[in-house]
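Excluded from the complex is one protein chain; the other protein chains are retained at their positions.
Now for chain A:
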Amino acid sequence: MIRTEEMLLNVGPQHPSTHGVFRLVLKIDGEIIVEAKPVIGYLHRGTEKLAENLQYTQIIPYTDRMDYVSAMTNNYVIVHAVETMMGLQVPERAEYLRILAMELNRVASHLLWWGTFILDFGATSPLLYAFRDREMILNLLNELSGARLTFNYMRVGGVKWDAPEGWLEKVAEFVPYLRGQLKGYHQLVSGNEIFLNRTKGIGTYTKEDAINYSLSGPNLRSTGVKWDLRKDEPYSIYDRFDFDVVTREEGDALARYYVRMGEIEESLKIIEQAVEQFPKDGEIMAKVPKIIKAPKGEAFVRIEGSRGEIGCYISSDGKKEPYRLKFRRPSFYNLQILPKLLEGESISNLIAILGAVDIVLGEVDG
């Protein structure tokens, strides 16, 4: 007598492919997932609560540790929020430095995703290629800020350090180099039959689903919604650059792959233009008081991070610490659709679907 029964499988928190301390409780029938329940919170550090007892400048290092592969955008969102409340005008040179730092960081983040996504399918070489190129970006950012991951670079009113001598030339040299590398990446991976089989039509969701689940970033744009805050609600000086918003119609893992690869190239375009337009001289800090106090009231700003919309809400009662601070962390929202996508899929597809969502657990758990 053959008897089959469902099995409970714990994927994570220590598992090679959950990209951090993420846990999935799966009910499986053979290799088919009947039910998936994500469990998060293993990396919760209470950033928002901690921020209530910190001065605004002291909060910035904490944002580095949220999305630690794309810390520059997190840096930006908090200073942007405070600047909005204070009505500060940021010097032009500082704006350009911020844009360069953020876009370089976006490229680094997407490269890391590219490498690990392909690694999830068992191919080891792309990871090392991606890390090699990402390392160059990290070196550039290291020269700029003195750190490789947790930059703590931006300040309310500007940036902490000016670009060192010869830095801009190095950035300008890097852009064509990476373009050449990207061609090789496409040759190695994008046309690979096995890779296409593993990603095409996997984890598909519709435009409506994406909007209902509040997805953002490449996860949203892969369904054909042309929505990019850099274009639709330009902040900083993004309105000065000429770039496209990459979208795909299919809404599957492969579409997300192509959107991210396309975004690397668009970011390179922005970097190229920013280097060209970079002002010869000027201040890197606006005139700000020694102790920053946001005026009484509240503000919400949102920007386009590497993984989606990062929002920052500040409620202030006029003191040097915020009364309440909240981050809209895109990975957390993007993860919500996972149980719906996983139902009825096999364990192999689980890896492809989770990988394509691109989560960073520091951001999910906050």
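Just so we're on the same page, contacts are C-beta pairs under 8 Å (C-beta built on N, C-alpha and C of every residue); 3 or more make two chains touch, one makes a residue touch a chain; residues count from 1.
As a working rule, contacts and distances are computed from a predicted model.
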Per UniProt, the name of the complex member that is left out, chosen from "NADH-quinone oxidoreductase subunit H", "ABC transporter permease", "Biotin-dependent carboxyltransferase" or "Carbon-phosphorus lyase complex subunit PhnI": "NADH-quinone oxidoreductase subunit H"
Residue in contact with the excluded chain [from A:Tyr129, A:Phe243 or A:Phe278]: A:Tyr129
Contacting the left-out chain in the complete assembly, out of A:Arg198, A:Arg230, A:Arg260 or A:Arg307: A:Arg198
Contact with the hidden chain (one of A:Pro16, A:Gly87 or A:Gly191): A:Pro16
Chain not shown: contacting residue from A:Leu119, A:Met136 or A:Ala253: A:Leu119
Residues in chain A touching the chain absent from view: 7, 9, 15-17, 31, 118-125, 128-129, 132, 188-189, 192, 194-195, 197-198, 346-351
